[in-house]
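Missing here: one protein chain of the complex. Every other protein chain is in place.
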Amino acid sequence: MGLFGGTKTVHVDADILVIGGGMAGCGATYESRYWGRDLKIVCVEKANIERSGAVAQGLYAINCYMGMQWGENQPEDHVRYARNDLMGLVREDLGYDIARHVDGTVHKFEEWGLPMMRDPKTGRYQREGKWQIMIHGESYKPIVAEAARKAATEVYNRIMITHLLMDHKANRVSGAVGFNVRSGDFYVFRAKAVIVAAGGASHIFKPRAVGEGMGRTWYAPWSSASAYALPIEVGAKMTQMENRIVLTRFKDGYGPVGAYFLHLKTYTQNGYGEEYEKRWYEDTKALVGEYVDHHPVPTCLRNHALLKEVAAGRGPIRMVTKEAFQDPHKETVGWENFLGMTIGQAVVWASQNIDPKHTNPELTTSEPYVMGSHATCSGAWASGPEDYAPSEYQWGYNRMMTVDGLFGAGDTIGGTAHKFSSGSFTEGRIAAKAAVRYVMEKGREAPQVSEQEVRDLQKTIYQPLENYRVGRNEIVAGTVSPSYLLPIHGLQRLEKIMDEYVGGISTNYMTNGKLLSRGLELLAMLKEDMSHMGAEDLHQLQRVWELQHRLRASESVTHHTLFRQETRWPGYYYRGDFMKLDDQNWHCFTLSRYDRKTGEWAMEKAPVYHIID
Amino acid sequence: MLTNNPFATLTDFLPTFAMQAYLVLMALAVIAGTLFDIAHKGSARYFFENWRKSKRKSRQPIGGGELVSIAVKTAVVDVLASGEFCSLRRRLAHLLTMYGFVIYVVTTAIMVFSYPTPATPAPAILPQLWWLGGLMVLAGGYWFWFFIRVDVAAEGHSPFRVVRADLFILSLLASVTLGLVWAFVQARGGAGAGVLFWLYLIATTVLFGSVPWSKFAHMFFKPAAAFEKRVSKANGTRSNLPAPADKPERLGTLVKHARHY
Partner (left out) sequence: MPTFVYMTRCDGCGHCVDICPSDIMHIDKTYRRALNIEPNMCWECYSCVKACPQQAIDCRGYADFAPLGHSVRALREEKKGTISWKIKFRDGREKNFESPIRTTPWGSIKGPAEYAAPRPADFANQELAHEPDALNIEGGLPALRRNQLKQGVV
């Protein structure tokens, strides 16, 4: 707060505004400067770019690296891999685009100082699997953040962007507004191009642990779906929002299993020490047909087999590590894998005396998440690369959404599965070059910002503080008020609605049209309650707006899940009323467009294009 | 003004022993307050239980001689040089305030006990040091209050937001500020010196009397904690921390920790 507790309004004019300072945002900031030497490049981040985003604690592997220089993979191979894993539905043009650039990004990471592990025999990057290479990535984010700081005109930390601004004369973005989480100041950013590189959605479905353990989500708890809510609100089309991901990970800690399966060559068993996946072949085939014969088995189908086995009463599912961990090198890799990426798993095992040398640890399936960079690809519908994208996928600038001047990268963009950290950074770079071209071609045209809209938004943004301040007078003390809700209340309600009606853990990821419609009703009531949120301080105000973004994304997820009348990804979720995969009618993308004036969602299908063979 | 003992003229309206008794009372208040705080919170019991645990788990038992040497290092580096601070400006502000306070209190005591009346004038150096100590406290203290305090520097609060943790620094600043202002006005023969004196006394009483509720006692706890930290490093337990890596420093320092919002 100011000297005497007041707040002021800060105006920032930029050529390119990058919202979000994670992997994608840092990539976008870096590349924007390379192409826009004289441009004003501003990066704004809700936390501190030094450790913000999903890579805060580091990573132990880069899961998207072709190795073209050694003839290991070609970009089209990666497209086929992602397509296969997502049961046929990916934006192959966007995926190829990332795959052809990503090696260069990874080489720069090494140049910047990221310690890469090397294969002692070949001297190449140490492969964990076909697409993954192993790194000592504890400082992955600080290194990448340094590159972004060297590029940006200004990096604004601790400012939460709550809304995009639109030029109402044209379907064009003109900036963004938000508030400083420390000082409370109101920030108005005006920009000629905006790149949304914010977080996807964790905490929209009820997590398995509900006390302190709520914090141990697989995907970062600070990924509050801003990547979706910001574009949805201004009418950008979204795609595949139904394609939520469920992960099979180590119990409670959700520690990563990739290095274990791929590098340590471990495998799974049921509670009786039996191999179980093949047992469910016919069951799976009845749902998805020949997709079950694809190799490698799609992630969702492996989940499906695990779920069926557990439901049949033969859990818990364990990963057999005792054999692999006898090798001291593998044991070190197994533990460091957690310490560099998901420290919490090491804590869980230390607390329960689990040593994988002597115990085969439990696996579990997580609550669902919605994001765009993993074995899933929800997000904004974006224009593809000019050199080869089909006309339905291309309308001007690469990675521009259906709103002019609004670009996206990372978890924000839909249809681009399996890009992970390196691919997200790369997509940031792709969006940046396009955004720089856009700014240059738009010339001196300054975006128009409506003063009235800004004033209205300012009132809306700070309203929860006022609700609390005034409403607080009604009660003696405590958390229960008849006139306002605390953000945690809203979050828990949202998570329960999504869990029970939209296919969360309590229904074993099952839903149907009736449940989804009821879910929409309950979400609508929560939406109305959002004008009665009470925030005691700026931290709580941030939580309110995170909830608001999560709610908007949840509405989108529910509409999309209702629209797609099939079960495309058993193991991620099931439509009880349409249990089978239906290539006849649903081998397509789902698109939605939200109209904030009417509150209506318009749904449509879009074609899927495949690389031949 | 700078060479006059400001306390001497108090004997115009107060008996000599009054101020001396007051100082003794304030000293007792600090001792009693600290002991009460320790007893009430059980912090001594916690400290010694922790000490015993650390001793039991120690890899390299510490002999008496080594303990003494650690105590000396604690006293010289951590206490006298405020060595635990990693930030230079925090360390400087603390040194200013700490030594300022010590000089100020010691010279107050000497003047009140050894040169209580105008008939026994204090050597000029004493009031000069009193003023120096007081100004050092104000310099370090206001610097801390407005710029260094983490609530302001990192949390974004207004410097005028007051919470319980501010009781010590505020009462210290109030007491020393009022003391110097009183001495200044008194030396000029100004009206209001009387009122200022009583305000000074109230602020000083709050400072020393609120020890059970303020951060005052940290000046006793912190050296104990610093000693325990050094012992924990020396006996190999290191509070469960890993040992420093056996690698040389070679990558320089990232220039960071600029204002983060």
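The chains carry the letters A and B, assigned in the order they are written, with residues numbered from 1 in each.
The rule we apply is simple: a contact is a pair of C-beta atoms (placed from the backbone, for glycine too) under 8 Å apart; a residue touches a chain by one contact, two chains touch by 3 or more.
What you are looking at is a predicted structure, and each value in this text was computed from that prediction instead of being measured.
Screening A:10, A:170, A:262 or A:339 for touch with the missing chain picks out A:339. Checked against the full complex, the one of A:96, A:407 or A:420 touching the unshown chain is A:96. Residue A:136 is the one among A:80, A:136 or A:285 that touches the chain missing from this view.
By the touch criterion stated above, the residues of chain B touching the omitted chain are 84-87, 90, 149-151, 153-155, 163-166, 215, 221, 225, 228-229, 239-245, 247-255, 257, 260-261.
Where chain A meets the chain that is not shown, the touching residues are 30-31, 33-35, 37, 46-48, 50-53, 56-57, 68-69, 74-76, 88, 92-93, 96-97, 100-101, 103-105, 107-108, 112-115, 136, 138-139, 143, 146-147, 150-151, 158, 181, 209-217, 220-222, 252, 332, 335-336, 339-340, 343-344, 346-353, 355, 385-390, 426, 429-430, 433, 436-437, 440, 539, 542, 583-588, 605, 607-612.
Throughout what follows, only the chains that are shown with their structure count from here on.
Centroid to centroid, with C-alpha atoms defining each point, chain A and chain B lie 50 Å apart.
The residues of chain A lying in touch with chain B in their complex are 1-5, 48, 50, 142, 146, 157-159, 180-184, 538. In the complex of the two chains, the chain B residues touching chain A come out as 154-161, 254, 256, 260-261.
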